[in-house]
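Heads up, one of the protein chains got dropped from this complex, but the rest are sitting where they should.
And then subunit A:
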Amino acid sequence: MSQNIPSIAGEKPAGDRLPPTADGRSVALQGRFSIARFQSLIALFLLCLALSILSDKFLTVSNLWNVMRQISVNICISVGMTLIVLTAGIDLSVGSVLALCGAITAGLLKNGIEIPTQNLYIGFTVLGAILAGGLTGSALGAFNGWAITRFSVPPFVATLAMLTVARGLTMLWTGGFPISGLGETFQFIGTGWFLAIPLPVWISIVVVALAVFLTDKTRIGRYIYAIGGNENASRLSGINVNKVKIIVYTIAGALAAVGGIMVTSRLDSAQPNAGISYELDSIAAVVIGGTSLSGGRGSILGTVQGAMIIGVLNNGLVLLNVSPFWQQVVKGLVILLAVIIDKANSKNE
């Protein structure tokens, strides 16, 4: 085959003769990174500063760990959401999938599977139940991806359908009642500490690290950005777009399961109504973190900052005794503001 390789691909690159600036417009861009990249970090810092002045409870060790523990769940979900949004998709089903996976894990752990007709009983260890919950989330995510790619259903619609289906399945599985009393081992996941850091925080750190690795260092990650940026060009470049999308939705489903298991463990109870409207907090984190809803632009670490801003804001508003109704108003306005700032940034491009 080598005789067919044009020598153009075989010569040594001449790194030292980079061509001169062709298009001057671009030079102007190079200063952009400095502020825009740290915008949400600065916002987060200012928010923390303001709260530590306004409330003497904010800057206490127990409160900060509490905030972090709460944020962990949203971070896990939002990491999956980020991957999806980067491909120019959306996942509205994460909250319901979270609830179902939590309920399945809790149900299997507590009751196992009984098939009276066969006189069969299968019990589950903590690990087994967790794996079953994770598999459920992955399967539902994969189903989302399959419906979206196989039948060209818009992600909004496909995952809206899954939102309802998964919630319905949760109700069927639980009969509408919480499944509680899951044992100390299981509770450790949501409430335990490891090396002086709460376990949920560790879990979210691992999830974030893996996702950063995926997006920055692997082929799949690059494909995610390429597909979100230009699906046509990606397909023509030989990328299996459908496969990448299914993988991404599967990951998001699995991460929703991780969130569900964390929530269930922290409460020592799987609530049939768990996770309602979590998709909104998650999309908010993604958007505040600077990921473009039209795909192709954004980052995992941005989303982490977005999730932290929302988490700290929630906590701060509670500490400041702001009424829950006003909390919603404030949160909504913050999301709007974040998008406005982001638009202004991208216009400068």
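Points worth noting:
Please note the rule applied: a contact is a pair of C-beta atoms (placed from the backbone, for glycine too) under 8 Å apart; a residue touches a chain by one contact, two chains touch by 3 or more; residues count from 1.
The rule is short, and it goes like this: contacts and distances are computed from a predicted model.
Per UniProt, the protein behind the absent chain is "Ribose import ATP-binding protein RbsA"; the candidates were "Sarcosine oxidase subunit beta", "Ribose import ATP-binding protein RbsA", "YeeE/YedE family protein" or "Metal ABC transporter permease". Considering A:S237, A:N273 or A:Q328, the position touching the chain not shown turns out to be A:S237 (whole complex).
Touching the missing chain, out of A:G95, A:P155, A:P272 or A:G296, is residue A:G296. Of the listed residues A:L92, A:I130 or A:A226, the one in contact with the hidden chain in the full complex is A:A226.
On the side of subunit A, touch with the chain left out of the figure occurs at residues 1, 3-9, 11-15, 17-31, 213, 217-219, 221-223, 225-226, 229-230, 232-240, 296-297, 349.
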